[in-house]
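With one protein chain withheld, the remaining protein chains of the complex are depicted in position.
== chain A ==
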Amino acid sequence: MNRAQRGAAGSRGLGTMEVKSKFGAEFRRFSLERSKPGKFEEFYGLLQHVHKIPNVDVLVGYTDIHGDLLPINNDDNYHKAVSTANPLLRIFIQRKEDADYSAFGTDTMTRKKNVLSNVLRPDNHKKKPHIVISMPQDFRPVSSIIDVDILPETHRRVRLYKYGTDKPLGFYIRDGSSVRVTPHGLEKVPGIFISRLVPGGLAQSTGLLAVNDEVLEVNGIEVSGKSLDQVTDMMIANSRNLIITVRPANQRNNVVRNSRTSGSSGQSTESSLPSSTPNLLGGVLQGEEESDEEDIIIEDSGEPQQIPKAAPTSESIESLSQIELLHESTQNGFLPSSEVNLNHSAGSISMEYEVPEPGPKSLEEDGTIITL
């Protein structure tokens, strides 16, 4: 600690900027030339050097002026970080293997709400104490709600992990109809609905799905225009890692997020329209990457083994999915962050990155969909 402080103190000057870097429980302080920050790779090397972790793959994050933990993984966001740092650039370093991606993104460093939501939902203002029980990988996930940041609040994307559990998925679907606002006015369109939950099944035990929820997508593929049998086949084909997007029949339990004008909700307004597809595909690929079913091979009547992937080729889906992920993360500006306690760091109120999203879309969101 002392050493870092000394270094920082010594380098304080007109064109320099103070950097406080944290890795694990250790802090390092040093300074950078604000006008000549250099390349990200050099910075990365510098960080490894000052923390004495030359061969450890790490993720680098910083807190921006709003208090959000944002990633530094290329020259652009590095320069952004340097240029916006005032007065101090706070860096958080995390080992890649135990990186907690979910810590990145908006509101990761602060729970301060913008003015509008403060007025509407004053109780949102209360910070929930963050309970740390254990690292997530110590648990077997059974279900999760995902992509909340890109979906409208009326929708819910639920992931059911069938592998590793003996519980049946345990639900039924049926044909039905819902009413939508289209360019031609109100239209009754056919839809697929959850018709029954089997007691004790995975679907019921998660509490995330309910009878009469409308199924909008299966693993990122829209079900509109598809027959009940097709949707059944799609769900069964994806049964080991089923991601279904529903519009819950009961809309009262929706988590109302802080900002309706935030980019995320704006983006997902036309959830039933094609524009949302890229995100959805991202969802599929993400699912693919994390839990792709591995076929099993028994050679010469030996022991069963998982079939490995052949050396990645250009057409490999995995590599595609990674590209997709990286692309998405840089776009949205959220990024691996390190620690849970970062949440308590201070930040400012408005979120510059997401402001450009046009406001009217959020009105569309409420207009386009009427849930029965």
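The criterion applied here is as follows: contacts are C-beta pairs under 8 Å (C-beta built on N, C-alpha and C of every residue); 3 or more make two chains touch, one makes a residue touch a chain; residues count from 1.
By definition in this document, contacts and distances are computed from a predicted model.
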| item | value |
| --- | --- |
| Hidden subunit of the complex - UniProt protein name among "Calcineurin B homologous protein 3", "Hemoglobin subunit epsilon-like", "Phospholipid-transporting ATPase" or "LLGL scribble cell polarity complex component 2" | "LLGL scribble cell polarity complex component 2" |
| Absent-chain contact - pick from A:17, A:85, A:151 or A:169 | A:169 |
| Chain not shown, touching residues in chain A | 162, 168-175, 195-196, 218-219, 221, 223, 226-240, 242, 293-301, 304, 307-310, 313, 315-317 |
